[in-house]
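Missing here is one protein chain; the remaining ones are kept as they sit in the complex.
The block that comes next holds subunit A.
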Amino acid sequence: MFNRHVVFPTLLLIVSAVVLVLVAQFDAPMYQQDASVDAKFFPAAIAIIQAIICVVLLIQSKSQAAVAVKEKIFSKMALMGAAYLIGYAILISFVGYLIASLVAFVAYLLYFRIKKPSYYIVAVCFVVFIYYLFGQVFYIALPEGSIF
């Protein structure tokens, strides 16, 4: 099994390298300024610092002979949660906040086999209340879908 204390710094080391490559490709400013540092300086400096920290962390994890943690980063439930979040966002973009939230809340309660009707009533009341509060009281637009 991969040691997460090795995998994460390694991934970020790759990110730093990618950042440095992208920084080199930044456009030149339309108006040249008499500046000693340009748009590349800050991200490049941070990427280098990040790479150094990653290398030190990798050395540290090796010297400490860290015990590989057996617990998975994403358990089945966490993966389900991530999928739920993404699915909810996609649903909103199709049917808008109100319907998507009602569907998502009820689907969530059904998934956990909740039988108490009060929970379903709370779900509907909460979604409608938020919709009314933001849309009608504060005049803040809530997401609208492409269908509704």
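Here is the rule we go by: a contact is a pair of C-beta atoms (placed from the backbone, for glycine too) under 8 Å apart; a residue touches a chain by one contact, two chains touch by 3 or more; residues count from 1.
Convention: contacts and distances are computed from a predicted model.
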Which of "C4-dicarboxylate ABC transporter permease", "Metallothionein", "Molybdopterin synthase sulfur carrier subunit" or "Lactose/L-arabinose transport system ATP-binding protein" matches, in UniProt, the chain that is not displayed: "C4-dicarboxylate ABC transporter permease"
Residues from subunit A at the interface with the omitted partner, ascending: 4-5, 8-9, 12, 15, 19, 22-23, 26-31, 33-39, 41-43, 46-47, 49-50, 53-54, 56-57, 60, 71, 73-75, 77-78, 80-82, 84-86, 88-89, 92-93, 97, 101, 104-105, 108-109, 112, 114, 119, 122-123, 126-127, 130, 134, 138-143
